[in-house]
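Of the protein chains in this complex, one is absent; all others appear in place.
Labels run A and B following the written order; every chain starts at residue 1.
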Amino acid sequence: MTGILAASSGIFSKAVLTSLVAGGIVAGLPLMFTALGETISERAGVLNLGLEGMMLLGAYLGFIGAYYGHSSWLGFALGAVGGMLGASLMVSLCVWLGLDQIVVGIAITLAGEGITSVLQGAEFGSTYPRLGSPSAVAIPLLDKIPVLGASVFTQPLLAYLGIAFAGALVWVFRRTNVGLNLRAAGEKPEALDAAGISVLATRSWAVLSTGALAGLGGAYLSIVAAGVFTPFMTQGQGYMAIVIAMLCRGRPLWVVVGSILFGISLSITTALQIAGINISNDLVQMLPFIAIIVSLMAFGRRSYLPPALCIPYVRGAR
Amino acid sequence: MNDQPVPQSARSEPAELAAASDQTPAVELLGIGKSFPGVVANDDISLVLRRGEVHCLLGENGAGKSTLMAILAGMQQPDSGRIRVAGEDVRISSPRAALALGIGTVYQHSTLIGALSVIENLLLGDSRALRLDVAGARQRLAEFSAILGVQVDPDTRARDLALGGQQQVEIIKALWRGSRVLILDEPTSMLTPQAVHELQSVLERLTQHGLAVVFITHKLHEAVALGDRISVLRAGRLTGAIDREQIKASTPEQLEAAIVRLMFGDALDTDEEIAELQLGVEGHRRTRQADAEVALSLEHAHARGDGSQPGIEDVSLTLHLGEVLGIAGVDGNGQRALAEVISGQRRLTHGEIRFLGAPVGSLSIAAREKLGLRYVTDDRLGEGIVGAMPVSLNLVLKRIGQAPYWRHGRIRRDAIDRDARALVERFDIRTPGIHARAATLSGGNIQKVLLARELSFDAKVVAFHKPTYGLDVRTTRTVRRMIGELRNGRAALVISTDLDELLEVSDRIAVLSRGRIVGEVENGPGAAEQVGRLMISDVSLGAAPLPEPLAGRV
Partner (left out) sequence: MTESLSLAAEAAGVLDAQPDRPGGGSPRSRRVNALRDAMMRSLVPVLLALVAGGVLLLVLGDNPFAFYGNIWQYGISQGSWEDSAMRAAPLLLIAVGLIVVFRANIWNLGYDGQFLLGAALITGVAPHLERLPNALSLVILFAVAMAAGGAWTIIPALLKARYQTNEIITTLMMSFIGIGVANILVKGPFQDPTVNIPQTRVIPFDHMLPPIPGTRIHAGVLVALGVALLAHYVLTRTSFGLRLHVLGANPRAAAHMGVDVRGLIVRAFLISGALVGAAAAADILGVWGYVRANWNPAYGDTVIPFVFLARLNPLAVIPFIIFFAVLSTGGDLAAAQANLSTDFLLVLVALILLFMTVIEFLGRRRDLGGSYLTPGLRAALRQPLVRRRAGAASSNEASR
């Protein structure tokens, strides 16, 4: 049996499948972090169109941290900070002042794209220094499984932590006051206010966490997935994360699965190359977006957005 | 002397019975004043809330009751005056502070979160701990249910509860952290007579436990039926109070006369007007002179609901020229679906709708409007007007593209302005100018804009949905008069949750329950009871007693 498998080349060979799954995870993790962050925000009633900008800020600052600090963990931390910087604009303008979430989101994205490009040019000129691959942690025993062992169970530590975080988020949403308050802020902020809890504080923390997670996702992208920072490198992944959050109806574990699926469609080029299948890169890069439109047409009707999404909260106004 | 608020927030202690009449008042309001730009909402108001007593705040819409209540609940800050709780001066700076002082509020519009379960709603904001204490909450809920004498399922989603059940949960939530005072804002506005009866018994049990209850309403007969003490507000001032002894000593008619005097005082010119208002309270009889011609008919009409609101099923109605047909029912039983089926905003999935004999089911909103079939929506701000646009444009918004306001696709503002001025005059719309933004008008004037738009340009059949909801008394009378005027060669359909209103204006009243017409009643003596009975006929109560009419207490 193994002989047959080993002998077969083409699309189902071990190398291809491994590449597919590994690529899916590597590409999916930035999406996952960002989408988990967006889940928190949306649950609380804030829509974050600035995710793309926050990811880029995280990607650039994260890269700088890893490059000059010689430590990917420093990079990850700095990346989270970068994302939070972008999010703080959202907090101050949208949550506190009640300004339009969509316009500020667009501004954050443009600012993120512009600033990181300018800074990259100022810092590195036209060179694009690379980072070495960060150390992967192989889970003993499990890493011997064919295909999955080399892909799923041999990833940087942050990957496992991220997935564990998703699980923790489930608990937070369901069984803690924090989760209940977030839900109330998104469904009916007047009720939260009447219960004596600050809607603004709740939403502020939510948005800042989103920023941190998006920055972390961006840092993961530049440090782990690509090993380099290029301007506009997120190529729409911030928006993908928003869609994943919407389609997965605010459930963290579904977000993990969805992110990996989209990650597979993002990274499928490499796997196809290994399989010897030559498809235009452009076509392949369109796949995730086509997948999104198709899922929106098929399942979009059943996805869920909290009623108070995008409405700034002002006490006493009706 | 027991000073325990009811029930305790310390989780392990059982509820305590407090002496029904405590010497220290639960809350004292002294000289409260509050103004907003352009209006004095509260002017030097002083009142006392005593434990074990249901204190009713009575006044028409705009009298200042809700502002006062908002101040008590911590939503607003008074400009002047003092507040004392249990004898101590306090500042109620936020809803949180109010809760900490033991003041719980049940608002008119539900603050429950529909998507959350009952237990989640109760847990919201209850503690600072990270984990939710679900088991503890379940136990407390059981205790409260016992005290109130009701049954509440902790795991039902709030939006799946009946309106009476939602209110019970809101009361429990208001008392959750241990309260001395319960504020109820217009609690009966959405209830069936049966549910009002249940509320009455809940309040009795709560006052027995020593709670001070404040009850805000604009309905005379409820104040008389439920209140131990009645304070009357008018134009921001406290015009008078009626205490327990006086209530016990007077007949219902005397009470109502006294209250009406306090509520309207010298605004009413003659005894006749007072009598008319009183009659309006009890129910009005009218004789109908119906023509044979059918103005509007629905035959076995079905329409889908949306979200949590039901649609209509197998509805058949006939409205003749020259008559006013009322549609009664508890809110949320298909009224909106019915209204929108008539206006054209919703499609019939089954059945027919005819206007003056001709089927109009496939006609667009604009086409029906042109034929003279009109709809005055209850959602004035949400769909009735475009707030950002001037009054003049709002008056012609249902005729976009039509002459004389548009010629060759081009707008003719002078024609619009000319007709707008005429309509503003005819309908007495108070506005700084015809170009003022519609949203700046008061509720009553916005309603007049809607009426001006729908009743002019050859209206033949007009459907009204909650036409006087939230309006002051003057405008309410004007609107009801206009409805009555449609009897001259035209017809009106009035969908309302206010039974008093329907009894005053309708010739016949049909009752809508769960999307079906469950019966029809000729307006006249005894109509109120019959309609009330029909409204609850759908609910399977077995051998439940009939609700007592809220005509007064002995």
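As a working rule, contacts are C-beta pairs under 8 Å (C-beta built on N, C-alpha and C of every residue); 3 or more make two chains touch, one makes a residue touch a chain.
The structure presented is a predicted model; accordingly, all values stated were derived computationally and were not measured.
Only one residue in the set A:A107, A:V178 or A:V228 touches the chain that does not appear here, and it is A:A107.
Residue A:Y239 is the one among A:W205, A:Y239 or A:W254 that touches the chain not shown. Annotation: of A:A15, A:A201 or A:M286, A:M286 touches the absent chain (contact as defined above).
The residue touching the chain not shown here, chosen from B:G81, B:P252, B:G443 or B:G519, is B:G443. Across the interface with the omitted chain, chain A contributes residues 47, 49, 89, 93, 97-104, 106-111, 113-115, 117-118, 120-122, 231, 236, 239, 242-243, 246, 280, 282-283, 285-286, 289-290, 292-293, 296-297, 300-305, 307, 309-311, 317-318. Panel shows chain B; residues 39, 41, 61-67, 109, 186, 218, 305-309, 336, 343-345, 364-366, 369, 377-390, 393, 397-398, 400-401, 406, 409-411, 413, 432-433, 435-437, 439-440, 442-443, 469-471 of it touch the chain omitted from the view.
The rule we apply is simple: only the chains that are shown with their structure count from here on.
If you average the Cα atoms of chain A and of chain B, the two centres end up 47 Å apart. Residues 175-178, 180-181, 183-184, 187-188, 190-197, 315-316 of chain A touch chain B in their complex. The touching residues of chain B, when paired with chain A in their complex, are 75-76, 94-96, 99, 105, 107, 111-116, 120-121, 123-132, 134.
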